[in-house]
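Here's the structure we're looking at; comments come further down.
The complex appears here without one of its protein chains, the remainder shown in place.
So, chain A:
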Amino acid sequence: MSVKMQQPPQLADERTLSSRAAVGTVFGLEMRQRLRGRAWYVMLAVWFVVIGAVFLLATATMGTITGIGAVLFDLVVGFVLFFGLLVAPGLSANAVNGDRAAGTLAILQVTLLTPGQLLAGKWLASWVGSLAFLLLSAPFIFWALALGGVPASEAFVSLGMLALELGLVCAIGVGVSSIANRPLFSIVATYMLVALLALGTLITFGLSTALVLEEAEVTTSYYNHTEPMPAVGPDGELPAVDPSKCVTETIRQPVPHTERITWLLAANPFVVVADAVPYARSGSGDFAYVAGGTRPPGVMESISQQVRTLQAGPDLEVTCEESLGEPRDVGRGSPIWPLGLVLQSLLAGGLLLLGYRRLRTPAGRLAQGTRIA
């Protein structure tokens, strides 16, 4: 070591670290490490193959249906969300405690970097890392789009919502990683939280329906045909029903007031994405009318329909048409996805806040068994 010490031109006490520079530096640090490692590329490759396989399989099995583009599109969006929920925790949930384990967290903490800037940088890096997966699935989304039947607005809203959901899951992961000590534990905990959102909301909803059962007068109508009806009329058309045969009766029975608990479902990422998309539907019906004919609703579209039906509450007046299987017209109802985003943001924000408290220095209480250095 040759000893040469020069006074740097800038005086030490003049130096300040702007938030942009701080977040940018942490982001750059994270991205550089990710881009130079192999794990991320392997994950990207696996992702591409899996989404591609799902897409091709779906095209092969449903190739003849009209409006296939829309169904495929919905399927791809659903799968991308599903795999995204699997990938995002892996990218985010060891962001902070991974550094702690490697001994580099204290080195960052001792600089002018604040905990908020550290969390922001880490979150941004994991989000951008997971957006790469979304980008990689774009070819399939646009392929489905090219097959026709999906308005571009639907595609862009879907992509936007997917990106937003990935961001929220990354925020949850980064939050958990700054609370929990061990990377393994925080990754598992983040998966649990994501499972809680995706499955736990469904289960809780299912179990809670029993709690909202209430006696109510339900008017039910049905066609009372005395003679058996032929399955198909002579001209190949469905036989016409006789409106005069429609009978109505009213009974008291317990009905679930689902409108009171539908908010539980709002926190589900699938519901949020499905519900935010402006489907090109014309009113109600199993078959939506799109340019060039009718098509069956896709997975995501049916999720949205069902949630809005639940949101509308019990059907206290079943008409004759509905008794034949035609769904009830609840219109588009009011959107539930903003509520979902709020619930998810509250969860992510709460976790990040706890994480922020943990990262504040000079540290007061330390979690059992952690050393700063």
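Note that contacts are C-beta pairs under 8 Å (C-beta built on N, C-alpha and C of every residue); 3 or more make two chains touch, one makes a residue touch a chain; residues count from 1.
Assume contacts and distances are computed from a predicted model.
Per the UniProt record, the absent chain's protein name among "NADH-quinone oxidoreductase subunit G", "ABC transporter ATP-binding protein", "Outer membrane lipoprotein-sorting protein" or "Sarcosine oxidase subunit gamma" is "ABC transporter ATP-binding protein". Taking the complete complex into account, A:T16 is the one of A:T16, A:T61 or A:S244 that touches the chain left out.
Residue A:Q109 is the one among A:Q109, A:T220 or A:T309 that touches the chain not shown. Within the entire complex, the positions of chain A that touch the omitted partner chain are 1-10, 12-13, 15-18, 21-22, 25, 28-29, 32-33, 36-37, 102-113, 361-364, 366, 368, 372-373.
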